[in-house]
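So the structure is just underneath, and the comments pick up after that.
Note that one protein chain of the assembly has been removed; the remaining protein chains are unaltered in position.
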Amino acid sequence: MFSLKEILEISGCECITSNADLIKKYRGVAPIESAASEDISFISASTYEKFLSTTKAGVVITSSKESVGSSSYVHLYHQNPNLAYAVLSQKFHPRRQFSEFRHPSAVIAEGVTLGKGVHIMANVVIEEGSKIGDQTVVFPNTFVGRNVTVGERAEIRANVTIESDSMIGNDAVIHASCVIGSDGFGYAIGKNQVEKIPQFGYVVIEDHVELGSSVTVDRGAMGETRIGKHTKLDSKVHIGHNVKIGSYCLFSGFVGIAGSTTIGDRVILGGHVGVSDHISICSDVMVGGKSGVSGTIKKPGIYMGFPAVPIMEWKRSVVYTKKLPKLFRKEK
Amino acid sequence: MFSLKEILEISGCECITSNADLIKKYRGVAPIESAASEDISFISASTYEKFLSTTKAGVVITSSKESVGSSSYVHLYHQNPNLAYAVLSQKFHPRRQFSEFRHPSAVIAEGVTLGKGVHIMANVVIEEGSKIGDQTVVFPNTFVGRNVTVGERAEIRANVTIESDSMIGNDAVIHASCVIGSDGFGYAIGKNQVEKIPQFGYVVIEDHVELGSSVTVDRGAMGETRIGKHTKLDSKVHIGHNVKIGSYCLFSGFVGIAGSTTIGDRVILGGHVGVSDHISICSDVMVGGKSGVSGTIKKPGIYMGFPAVPIMEWKRSVVYTKKLPKLFRKEK
Partner (left out) sequence: MFSLKEILEISGCECITSNADLIKKYRGVAPIESAASEDISFISASTYEKFLSTTKAGVVITSSKESVGSSSYVHLYHQNPNLAYAVLSQKFHPRRQFSEFRHPSAVIAEGVTLGKGVHIMANVVIEEGSKIGDQTVVFPNTFVGRNVTVGERAEIRANVTIESDSMIGNDAVIHASCVIGSDGFGYAIGKNQVEKIPQFGYVVIEDHVELGSSVTVDRGAMGETRIGKHTKLDSKVHIGHNVKIGSYCLFSGFVGIAGSTTIGDRVILGGHVGVSDHISICSDVMVGGKSGVSGTIKKPGIYMGFPAVPIMEWKRSVVYTKKLPKLFRKEK
C-alpha cells in the first residue's frame, strides 16, 4: 500500500486533480477496464480513452493535462504513462527476496567464491574458478562452468547452462533453459570435409540485461560476444559468436543474429527477424517482424521486409504487388 | 495382439470383406508398403492406392467401401482412416506405465501434495505449495516452482521448468526442456531507459494439451495466459504473455504468438508462423508456413504470406510476381 504522496514521488507524475487526498493509500496497479477504487491505472493509447468515463480506478495516469470523463478518479499527468506505470508496478510487486542459502545437494567446486547473501538452490553445479556476486540467486538444476563470473543481485533461473569463461553483469536476469557460452557455428569446408574452427572466446553480458527463456548466446570464436547494458532479449533469441550488441536494445522472440555482426544502441527487432553475419546496424533502428537484414544499415529509421528496406518502400511494394493482377488484365 | 473383432470395436471401422475371420489376432500397425500379414495398415491419400495391389498387410483400412486390388487383405472402411489408425495404434502402443515412486534424490518441499501413484524421478525439485495429481509422472532434473498445480495422469518430461502459480490440466504431456510461466516480454521504454513491467500473472494449460520439446509459454503480465484443451504445440513454439488459445489447435515448429493475442478453436498454424500482439484469429483458420499474421482474422479459411492474406490472393501474387520480367520487357 502506498499513499498518493508516495505514488507521486515514485512515479514522477504531476497531480492534476485539485484537493486530491495525498494521504489516501492505494493497493496496486490494474487495467483501466477492471481497476477498483483502491487501484491505480493508466492510459497509454487513445483506444483506451473510452474507458475514462466508466473506469472505477481510484487514480488514473494519462499523458494529457486536460481531464476527460466523469473524473471520479484522481487524475495524474505523465508524459510517458506507460513508464510511470512500470516504475509504480515495480514498487507494488518487488522481486522475490532470498536470504543466504546453499542447498546441500548443490555441487560447488572448491575455490568457488560465493558472495554475501548468495542463494544457491538444489542440484546447482558450479565448476572451479567461478565467482558468484553478492545477493545473487541461482535456481535449481542450473550448471555454471569453469571461471564464470556472475555479478551482484543477478537472478539465474532453473535449468540454465553457463559455459566456461562467461561474464554476467550485476542485476542481470537469465531465465530458464538459457544457454550462455556454447560453441559458435564455425566450420571450414573442404571437399567432403567439414573441419571445426575451435571456439575459444567468451561471452560478456553487461549489467541489467534480461534474457528470456531458452535464449542462446554463443561464445566468441576468439575474443568476445557482448550484450550491452539494459538490453532485453525475448524468449528463444539466438546470438551468434562475436556479435556485439549495444545498450537498451529489445529483440523479440526467434530473432537470430549471425556471427560477427555489430548492433548499436536502442535497436528494436520484431519477432523472427534474421540478421546476416559480418554486417552492422546503427543505433536507433527498428526492424519489423519476420524481416531479414542482409546488408549493413547506416541510417536510423524503421525497416521491413526481406531484404529489409525502409518501411515506406516495403509498404509500397506490398500495395503494388496486390495490384498486379489488375495490371496484367489490362495488358491483355 | 488384438482380434479383428476387437479391432472393429476400438476403431469404429466397418468390415467390408465378407466372411472375415473375427477371431484372428493381429500384432500391430505398419505402413502399407512394409506391413506383413499380421499387421493392420491404412490408406489416407490416393497416392498410396498403388500399394493396394501388392501390400502384404493382413488388414487395410480405407475411406472407400469398394474393394481395390487383389484383396488378399481384410478390407475395413472408415471415413477417416487416419483417425481409425491413430486410435488403433494407441492400443497397440500404450504409454509407458509407472507405479508410485519417489526417487531419494528428489527435493520436494514440505507441504507439497503428491497424489496416488505419482512417480517422481531423480533430481526433480518441487517447491512449496505445489500439488501433483494422481498417476502423474515427472522425469529427471525437472523443476516445479511454488504453488503449481499439475493434474492427473500428466507426463512432465526431463529438464522441464514450471514456474510458480502455473496450472497444468489432466492428461497433459509436457516434453523435455519446456519452460512454462517464465516472465513475459514487457518493458516500458523511455529515453535511454527501459523499465521492466512486473509479470505477476500465471499460465493455465488445460486438459489433454501436449507441448513439444523446448516449448516456452510466458505467464500473464497480470491475469492468465491460457492454452485450451486438446491443443497440441510442436517443438520450439513460443506463446507470449496473456495470449489465449482455444481448443483443438495445432501449431507447428517455431510458431510465435505475441502478447495478448486471442486465438479461437481448431486453428492450424504452419511452421515459423508469427502472429502479432493484441490481435485475434477466429476459429477454423489455417495459416500456411512462414506466414506473418499482422492483423485480426475474422473469417474462417486458409491464409498465407506476409502480411497474411487469403491463400488464393497469395497464390495469385506469387504467379504474377514471376511474370514481372516479361511484363517489363514488353514495356520497353
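Just so it is clear, A and B label the chains in written order, and each chain counts residues from 1 on its own.
Simple rule for what comes next: a residue touches a chain if its C-beta (ideal position, glycine included) is under 8 Å from a C-beta of that chain, and two chains touch if they have at least 3 such contacts.
Note that the structure is predicted; figures quoted are calculated from it, not measured.
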- [ ] May I ask which residue of B:176, B:282 or B:311 touches the chain that does not appear here?
- [x] B:176
Task: Contact with the hidden chain (one of A:75, A:119 or A:236) - done: A:236
Task: Which of B:108, B:121, B:150 or B:297 contacts the chain that the document leaves out - done: B:121
Task: Contacting the left-out chain in the complete assembly, out of A:163, A:206, A:234 or A:265 - done: A:163
Task: Touching residue (missing chain; options B:210, B:224 or B:313) - done: B:210
Task: Residues belonging to chain B that touch the chain removed from view - done: 30-31, 80, 82-83, 85-87, 89-90, 92-93, 103, 105, 121-123, 139-141, 157-159, 173, 175-177, 210, 212-214, 230, 232, 234-236, 247-248, 250, 252-254, 266, 271-272, 289-290, 318, 321-322, 324-325, 327-328, 331
- [ ] With the missing chain put back, which residues of chain A would touch it? List them for me.
- [x] 105, 107, 123, 125, 141-143, 145, 159-161, 163, 177, 179, 182-183, 185, 187-190, 192-198, 200, 214, 216, 218, 222, 236, 238, 240, 254, 256, 258, 272, 274, 276, 292, 294, 306-307, 313, 316-317, 320-321, 323-324, 327, 330
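Quick note on the criterion: only the chains that are shown with their structure count from here on.
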Open item on the list: Counting only Cα atoms for the centres, state how far chain A is from chain B in Å.
Closed with: 28
